[in-house]
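A single protein chain has been omitted from the complex, and every remaining protein chain is retained in its original position.
Here is chain A:
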Amino acid sequence: MERNHSDNIRCIEKGQPEYPEKLKAYDHMPEKLYIKGRLPDPERPCAAVVGARMCSPYGRIQAFQYAKTLAEAGVQIISGMATGIDSEGHRGALAGGMPTWAVLGSGPDVCYPATNRNLYERILREKGGIISEYPPGTQPRNYHFPARNRILSALSDLVLVVEAKEKSGSLITAQWALEQGKAVFALPGPVNEELSRGCHRLIYDGAGLAYKPEVLLEELGINCKNTVKSSEKKNLGLASDLNMVYSCLDLRPKSRDSIMQETGLSAEKTGSILVELSILGLIREISRHYYVKIQT
């Protein structure tokens, strides 16, 4: 059943005082904005977290972690609510205890993709907002998405690209951000992965290297000394078998058979150890019998 999201939508015109200051500075900004929920607080810094829809588990986890760390330091996260990196960015922000904003390529009452309805409702529930330049009821079109990216970047003070192939909508956002004079950061990945190519290209062209969330905070002028947790090495106190399996995992998906080969454990033993580790929340099964470590 299609739920109706069309109530409580406000239309803000360029002349009105509510219209975001940040957008007024640029040409080509929409005459009208349609808002559901609130607008970002102009007093607080904003960061956009964008990236590929079909992303790797590595990108997924990093997008969540970066967004969470930024949100915990009081940064407002803005993204496009697409599947993949965008959604993880929103979720990370919510996990960090901050509201988050989605800029859509459809009317603000049209939840696209429909599978993100939960997220859509959660963003509104947790005092964030849905922003669009398209009037209510507008269905998404492929040319809407590059256009909405200019609003996305204009609203933020910084753009973080997490994973992008060489031809990607995220790079359009980065391009807009550069033209608008915003800081652009890209997350590095393995050089052989296609999903890292777009990011590496950006870094080569002079974007910031987002090797830890704190560099973004520094850029935004937030003193991160007291926000960063002491990163002393934690001893997880795992049993030796568990530890052996845990330590052979990393951020890239590894199959169960190769874990068995590396550790020399039997099929029956490996299965139950992997389950135990995932119940402890230390690893995650990202596809049947493929596991990655979760950063703590």
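Operating definition for what follows: contacts are C-beta pairs under 8 Å (C-beta built on N, C-alpha and C of every residue); 3 or more make two chains touch, one makes a residue touch a chain; residues count from 1.
The rule is short, and it goes like this: contacts and distances are computed from a predicted model.
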"DNA repair exonuclease SbcCD nuclease subunit", "Magnesium chelatase family protein", "SCP2 domain-containing protein" or "CO or xanthine dehydrogenase, FAD-binding subunit" - which is the UniProt name of the missing chain: "Magnesium chelatase family protein"
Residue numbers in chain A that touch the chain omitted from display: 53-57, 83-84, 113, 115, 192-195, 253, 255-258, 260, 267-276, 278-279, 281, 285-290
